[in-house]
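This report concerns only the one structure given below.
Missing here is one protein chain; the remaining ones are kept as they sit in the complex.
Presenting subunit A:
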Amino acid sequence: MASRSAQGDVPTSGRWDDGAETAGFNTKRKKKLAGIYQALNSDPIDVAALRRMAISEGGLLTDEIRRKVWPKLLNVDTSDPPPVSGNNLRQMSKDYQQVLLDVRRSLRRFPPGMPKEQREGLQEELIDIILLVLERNPQLHYYQGYHDIVVTFLLVVGEKLATSLVEKLSTHHLRDFMDRTMDNTKHILNYLMPIIDQVNPELHDFMQSAEVGTIFALSWLITWFGHVLSDFRHVVRLYDFFLACHPLMPIYFAAVIVLYREQEVLDCDCDMASVHHLLSQIPQDLPYETLISRAGDLFVQFPPSELAREAAAQQQAQKTAASTFKDFELASAQQRPDMVLRQRFQGLLRTEDRTKDVLTKPRTNRFVKLAVMGLTVALGAAALAVVKSALEWAPKFQLQLFP
């Protein structure tokens, strides 16, 4: 417990204290391993404890444990026979060509030293899993990036179990991404800016002025960062976290990354291209444990229910932007960006109460919240609350969050 509270001080400085970390590392790891096995061996299995372990520092530690715990987090019975299909899916599936193209090109997802033959075998399995899940769930639609998620499960748990896990995940956490259209995905992206606004209004306003949009975070969200992180260990660590949490957690994590890079963003030219370019190049040396605990903390402080109104307002603001699109286009054709911005701001001010709201909202309010955040980031409190919300969500499996 002492080491945990010491940890809690670290994230506020934005860095992970390596020295103090290594000292107690082995002890903590052993303790955690014991805790995980205890939860696995208790009857009934202590899923809440496993969720806590998946969220807290280091996640589930090894792939061997992941093979045991991931099914529990997804409520998949490993003794059930894996799904199979009697059909020749490669001939029948409308998605086969697209899946084939994407999987063939996804060489980076496999360990660098892996022999070509082995990799190609896995790629074939990857195609089979995807086509099978799609066949069994005709309401699901393939998207580019889905293969980045499936490959992670394939590499950790193997083909048979991966099929069951991915099927469950696809009908729950990923359900919104697999709609016929990407409208719900877009809606989830709309949570990004309100979260940033809660913590750092200056950064939020800068990004709004740059009109950077949220597409830089699209691949993060729909691949659970599998598409953009090159170190597989980081990817599985994040999957531990996301599997244990509410399906909107990846968007909180995306916000935390942007917030972490505040200074870089503010130093950037205030235009769409510069900010999009900066943010879409994700640094590979992120302090993952710190960011995970911050994301958990933000989730607790600003739960989705609280942000829903602001996210909807984003949609509204976009509509406004669309209606003033003509003016915008005309002005930009004339190479007068100042005019464009001014018109846009006037338009927003005239029609959007939300904007007025944001501008007049007392800033102190947020600084108070920030201070609170500093106190609560210690994983314990936040993780517990996150687990609680995950549990509240999990039994119902309600993914229809967005009407």
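The definition used in the following text is that a residue touches a chain if its C-beta (ideal position, glycine included) is under 8 Å from a C-beta of that chain, and two chains touch if they have at least 3 such contacts; residues count from 1.
Note that contacts and distances are computed from a predicted model.
J.: Name the chain not shown, per its UniProt record: "pyridoxal 5'-phosphate synthase (glutamine hydrolyzing)", "Mediator of RNA polymerase II transcription subunit 20", "small monomeric GTPase" or "tRNA-splicing endonuclease subunit Sen15 domain-containing protein"?
T.: Result for the unshown chain: "small monomeric GTPase".
J.: Touch as defined at the start, partner being the missing chain; which of A:T78, A:Q144 or A:T171 qualifies?
T.: A:Q144
J.: Who touches the missing chain here, A:E64, A:E124 or A:E202?
T.: Considering all chains, including the one not shown, the answer is A:E202.
J.: Which residue, A:T62, A:T78, A:S106 or A:N137, contacts the hidden chain when the whole complex is considered?
T.: Candidates A:T62, A:T78, A:S106 or A:N137; residue touching the omitted chain: A:S106.
J.: Any idea which of A:K68, A:R90, A:H172 or A:K186 touches the chain not displayed?
T.: Only one of A:K68, A:R90, A:H172 or A:K186 touches the chain omitted from view, namely A:K186.
J.: Provide the residue numbers of subunit A that touch the chain removed from this figure.
T.: The list for subunit A reads 98, 101-102, 105-108, 141, 143-145, 147, 181-183, 185-186, 201-202, 205-206, 208-209, 211, 213, 215-216, 218-219, 222-223, 227, 266, 269-270, 272-273, 276-277, 280, 325-326, 328-330, 332-342, 345, 359, 363.
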